[in-house]
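I am attaching a structure below and will ask some questions about it afterwards.
Only a part of the assembly is drawn; its chains keep their places, and the rest are absent.
A and B label the chains in the order they appear, each numbered from 1.
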Amino acid sequence: MNNSCATSGNSGPKIRSDCEIVLELRNSGGIEIDLKSKVVVLFGDSIRALCIEILNYFGIDDAFLKVIDSGALPFVISARLESAIKQLKTTDLDFLPELIEENKYSTSSGIFRFSRLYLPGNTPSMMINAGLHSADGIILDLEDSVPPDKKDEARILVRNALRQIDFNGAERMVRINQGERGLKDLEYVVPHNVNLILIPKCESVVTVKSISEKILEIKSNKGLTNPVHLMPIIETALGVEMSFEIAKSVPEVVALAIGLEDFTADLGVPRTSEGKESLYARTRIINAAKAAGIQPIDSVFSDVGDMEALRQNVLSSKALGFEGMGCIHPRQIPVIKQGFAPGPDEIDKSKKIVLAFEDARKNGLGVVALGSKMIDPPVVARAQKIITLAIELGLLRRDWINEVTE
Amino acid sequence: MNNSCATSGNSGPKIRSDCEIVLELRNSGGIEIDLKSKVVVLFGDSIRALCIEILNYFGIDDAFLKVIDSGALPFVISARLESAIKQLKTTDLDFLPELIEENKYSTSSGIFRFSRLYLPGNTPSMMINAGLHSADGIILDLEDSVPPDKKDEARILVRNALRQIDFNGAERMVRINQGERGLKDLEYVVPHNVNLILIPKCESVVTVKSISEKILEIKSNKGLTNPVHLMPIIETALGVEMSFEIAKSVPEVVALAIGLEDFTADLGVPRTSEGKESLYARTRIINAAKAAGIQPIDSVFSDVGDMEALRQNVLSSKALGFEGMGCIHPRQIPVIKQGFAPGPDEIDKSKKIVLAFEDARKNGLGVVALGSKMIDPPVVARAQKIITLAIELGLLRRDWINEVTE
C-alpha cells in the first residue's frame, strides 16, 4: 500500500449507513474532495464541511479525499475519516463526537441481564436501531465478528457509537479482543462511558486482573468514577477448569458467560441441541458463578430461524440456573426475555408459599406444609426472589399480598 | 417483656407431651404453683415436687409458677422450667436429668447411615417415640425447624432428650445452628454423649475446624473420650465448590450430606423430581466424599405423601453412589432402608462373580469371564462389598459360599 494513501469503511450494493474513505496526503494543492452519495443534494455540503473540519483538526492542509457514502451518519463518517488519517499520520488527537446526555447512565452490578444483543463492531447499519429492540444489554463487538484487517477502524467506530447512539437504556457493553490488542481496545472504550467489558476466551485470573488494572488506570487518568463491570466468557476447557477462580477474581466481575461454539470446538465435538457434551461445563460454570455471588450467563443460540428451539433452549437454560443469554439476532430478544422471566405457575406457586410461610411465622411454627409437602426457609427464599422479580417485571402488583390476604 | 417474668414451652389444642411455663420471680412469699393438667390427679404431686426441686436447685425461694401441662414427661418439664429460669437469672448451673444406661453407646465412623430422621428440636411429642421407627440415626434439630425465638429453649430440651430418651440404638445426631450460635449449641450437646454433629450450610474448612476444635475443647474440659463424628451439609453453590476440601478437612468428618432445598434456592431454580438442576452438585459431592473415603449422603425427600416417588428417588440416589438419605417423616424410613440395601438381583449377581473369580484364582488365571463378559478385580471387589453388606443386613448367610460350592 502507498504510504501516503489509506482507505477505510465499506461500500458496495449491500452496504447501508456506512461510507468508504480513500485518503491521499499531498504536499500541496489544498483539500480536494470527491463525494459520491445518493443524498448529495441534501447533505453534500454538510458532509464536505465535516470532512474539512476533521482534516483541519488533524493538521492536514493538502489531500485528496474520496468519500463513497451509503447513508452514513456524521459519527460514522468521522470515524472512517479518522481511521484513514491515523493510518497515515501518528497523532495523539481524537476527533470525538459529543457524548449525548442519554448515554451518561451507569448500571448497577445486580441488574437483570436476561438478553444481550451482539452487534459486529464494524457494521454501523446494525448498530443504529439496536436500541429499539429493548435488549437488556447491547454488545459492540471488537472480537470475532470483525475481520482482522478491520479491527483498527472498528475501535474508532465503536468509540463514536458509544458517544452517539442512544441504546434506549440498555447496558452498554463492548467485547474486546484477546491479549495485548484487548488491553489496547480498552483505551478506545473505557473513557466513553462503557458499562461492561466482555472478556473473550478467558482462561486465567491474570487476564482478568490485567484488564481490571488497565481500566482502573484509564479511569484514574481521565478522572472517571463510573463503574465498569466485567463479564468473562468461558470458551475453552481450560477456562472451565479456572471458572471459579475467574468468577471471584476481582469485584468488578458481575457475571460469567459461557461461549458454546468455541467451547465445543475446543473439545473437538459437535454442539448438539441436547447439549450433553457441554452439560459438565455449563453446570460447573453455573455453580462457580453462584458460588462467587455473580450471574451465570448462557451462550448464544445460533439458529436464528428456529424460535421454538430457542424457547426450549431458554427454558432448560433457566432451569439449570442461568440468568440470561446472548442474542445474535434482534428477533431472539423477546423470546429470551419472556423465557427468563418467571412464568404464571411459578409466580402463583411462589405466592402460595410466601403466604403459607407468613401464616406459619405468625403462629410461631418452624416447619409448615402445603398439602403434604414440607416448606423450609430456603423454599420461601426462592419464592420471595421470584415475587421480587415478578414485581420488577410488572407481572405482579407490589401490594399483591394485601389483596390476597384481605 | 417484664424482666422478672419469663415463659417457655408450648400449650394449646394441638400440643402433646409438652408444657408451657410462666415464671415470675418475687421478692417474698415463697413458691406458688398453679398447675393445669389433665393428669393432675395422677401426677400433680410429682410435677409440683419436681418444680420445687428445680427452683431450689437454682436458688429461687420466692416465685409464682404457672404450669400448663399437656402430658409432658419430667425431662420436658425440667427443660422448660430451666429455660424460663435462665431467662431471668444468670447461672452456671444445669439441672441435668440422668443419662440413662441405654444412651451410653458410641458409634463407629463406618456404620451404615442409610436413614436418619429429622426431629424438630423444640417438639417433644415427635421425639419421644422416634426410636420405634428404627432409623439408623435420629437428628435432634436446633436449626431450621426451630423458630428463632425458641432456639434457646430448644437447646435445653435437646440436651435433656439426649440424656433421657432411648432412641433404640440409633446414632444420636444433633444439627446445630450456623456461626457463633452453632458453636454455643455444642456446649449443650457434646457433654451428653451425642454421636454426631450435623453442620448446616457448610461452606468452608474453617467452619469445620472451628467446630472440631470446640468439640475437642469441651471433651477435654469434661474428660470425655467418646467419638463425636461430623457430617457437614452442603447447601450452597459455594459449599459445592469447597466440598472436597471440606470432606477431607478433619478426621472426624465421616459423611458429607447435600441439602437440596437450600441448594436449589441458592441457585435460584425450582427443585425438580428429575433433578437435572442439581446433578452436577450431587455427583460432585459423591465424588468428593468417596475421594476422601467418607460417606456421601443424599438430601431429604420433601413429599412425605408419595412413597413411590420416594422409592424411585432412593434407587436413583443409590445408583449414583449415595449411601443414605435424610427422612422428615417416620414412614419414609423403611422405604429408604430397603432401597439402599442390596436387592436380590444384585446379591445374586455378586455371588456369581465372586464364585467365578474364586474359580479363576484357583486355576491361576488373571482374567476370567461370565459368558462373554470379562470380569476384572474391581468388579469382584464391588461384588464382595455387596456380599458383605448382604450378610450384615441378614439377607445372606455368612457361610453362603460353602452351600453353593458343596
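We adopt the following convention: a residue touches a chain if its C-beta (ideal position, glycine included) is under 8 Å from a C-beta of that chain, and two chains touch if they have at least 3 such contacts.
All figures in this text were calculated on a predicted structure; none of them were measured in a lab.
The complete homomeric complex described by this structure file contains 3 copies, of which 2 appear in the displayed model.
Here is the rule we go by: only the chains that are shown with their structure count from here on.
The rotation that brings the Cα trace of chain A onto that of chain B spans 120°, given to the nearest 5. Note: centroid distance chain A to chain B, computed from Cα atoms, is 49 Å. Taken together, the chain B residues at the contact with chain A in this complex read 120, 122, 144-147, 149-150, 235-238, 240-241, 259, 261-270, 272, 276-277, 279-281, 284, 302-306, 328. The residues of chain A lying in touch with chain B in their complex are 244, 279-280, 283-284, 286-292, 316, 318-321, 323, 346, 361, 364-367, 371-374, 376-379, 381-382, 385.
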